[in-house]
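A single protein chain has been removed from this complex, and every other one stays in its place.
Entry: chain A
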């Protein structure tokens, strides 16, 4: 197995620190005052739509772009002024950028040759890397004789060959089809974890980010909306932007009418009953407008009216999308609003509500979230 490159931990325990990075192109602000701390061994995903600034941030880490201001501190050293070829960072490109005139072996050896490593050591290292990505049999092939998944393995091996302190992945699964993508996501994570390298990846695919990364930062319009573990971001989004970016949400706009230490009640015109959350919400008296959010899989559908005073609405089944494992119900409320609800298909031929049937959607007190509009 390959030992992770030996590095001392920085004094404060943060391996990669991005401090107040700003990057503008002419008048457009691509990255706006971004700060992030990434720990050693993290697989960190920058998640955002195209144009959110995530790729620009990655290219600044690689050294292909220079920030207007801010610091990038890797393992205690400010690397902003270092040229790309002097940084202890390697990148796997979205298109892989394998050199077409070199064999798989020569591609992997390229970075090592730049370091003037002795030939025998290079050969050993190449064999080691080929074994790591299970490509021993393809050592003499040219990139255009490989399939998409094989090319990705070679690209990964090439970027890991120099044992970088930091590995960058630019849309790692972008060039693969859906089925291969799911398999490679897990395989790449296995490889990264066995090497123990710290990794920053960029993706627009939330499923990919959640599968591969142990920490995620959502970027929008050049800013970090929220950073945290996949579970934090999904279960406790800190803003409407974060909530809407990952997964889907049912939203009710309303005002807080009871605000106690351990619970809050929200009055919304969009729901016939009051909405209850089992945690206290600190609100200013003059600004009571909030958004109540509940995820579709946390709601339940029944034909009987719930007994509770809170957290349910009545509607008719507007549409059903049968997805095998679960069905997505679109429930139309009396005021025309559509709610999404997931129903797990645990019985093969259960007597589930069908089109135009009147149903009740309800959820428990600790399922909802209160967000600022």
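Everything below uses one rule, namely that a contact is a pair of C-beta atoms (placed from the backbone, for glycine too) under 8 Å apart; a residue touches a chain by one contact, two chains touch by 3 or more; residues count from 1.
Criterion: contacts and distances are computed from a predicted model.
J.: Out of "Cell wall polymerase", "ABC-type spermidine/putrescine transport system, permease component II", "Small RNA 2'-O-methyltransferase" or "Na(+)-translocating NADH-quinone reductase subunit C", flag the one the UniProt entry gives for the chain missing from this complex.
T.: Protein name of the absent chain (UniProt record): "ABC-type spermidine/putrescine transport system, permease component II".
J.: For the chain that's not shown, point to the residue among A:53, A:67 or A:111 touching it.
T.: A:111
J.: Of A:20, A:35, A:66 or A:145, which residue touches the hidden chain?
T.: Among A:20, A:35, A:66 or A:145, only A:145 touches the chain that is not shown.
J.: For the chain left off this view, which of A:21, A:57, A:74 or A:91 is in contact with it?
T.: A:91
J.: Can you list where chain A touches the absent chain?
T.: Residues in contact with the chain left out: 62-64, 83-85, 89-91, 93-95, 97, 99-101, 110-111, 114-115, 141, 144-145, 158-159, 162.
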